[in-house]
Structure formats: C-alpha cells, structure tokens
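Just one protein chain is left out here, and the rest sit where they should.
So, chain A:
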Amino acid sequence: MSLYEKEILKIKEDIYSNQWQLDTVIGLRNYIDNNFNEKLNLNLFSRIRFVSKFHLLRLFKRYYGQTPNQYLIDKRIEKAKEYISAGVSISNACYDVGFESLSSFSTLFKKKTGYSPSEYQKSNFR
C-alpha cells in the first residue's frame, strides 16, 4: 500500500467516520441541487433535515467548506450561465434559477463570472 493510500484511510477514519453527519450534509446538498430554483433558506433546510439550523450551518461548512447559501448562489450562477448559453433571456434565466431581483442577480453574476449577464450573453453568441 502506498503512502498516499495509507493517508486516505487514516483521514477517512479520523475525519469522516460520523456517517449520520455525512448523510445529513450530503442530503442537504442534493436537496439544493434539485430545488435551487425554489425559495430556499436555512429555516427550510433545518426542517427538512431535522437539525437545528445553526448546527446544520456549521456541519455543512465543515464538510463542504462553504455555507449552504454560498453553495446555493454558486449553483444558481452556474445554472444561469447554462441557460443564457442555451439562448434563454437574461431576465428569464434570473427568475428560472431562483433569484427574485434582477439587480441582485446581475451584481452577483458579474462578481462571480467577471462578466455582466449581457456581456456573457454576447460572448456566447459571437
């Protein structure tokens, strides 16, 4: 067994031995992936996973390195890029991925991708 394989098994035992916690955060991430276009918030996540919201927040951040909300925003922006590339209008893409305000969508889109939605749209149809 290589040094690396030994390390993997050690980390698995030391860090990832709590299966309940893993199931909880993996379940939440799957839920976000499947419902990113809905109105989501920590209260809802807490009810779905039967875990206090602050504990859930800490767990998600511990295992994924991001808060559920940060993950949700990244997911929505990624999906918006897909939709815009596929020819969906900017405002439809914004609402279809779950944002409620076009201006906050545009600001976040620019921050995350480096392009405004319309710049991104033009670059994809060049």
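Details
Everything below uses one rule, namely that a contact is a pair of C-beta atoms (placed from the backbone, for glycine too) under 8 Å apart; a residue touches a chain by one contact, two chains touch by 3 or more; residues count from 1.
Operating definition for what follows: contacts and distances are computed from a predicted model.
Note on the omitted subunit: UniProt lists it as "VOC family protein", one of the names in "VOC family protein", "ANTAR domain-containing protein", "ABC transporter permease" or "Sarcosine oxidase subunit gamma". In the complete assembly, the contact with the undisplayed chain comes from A:Tyr4, out of A:Tyr4, A:Trp20 or A:Phe50. Where chain A meets the omitted chain, the residues involved are 2-5, 8, 11-12, 15-16, 22, 25-26, 29, 63-64, 114.
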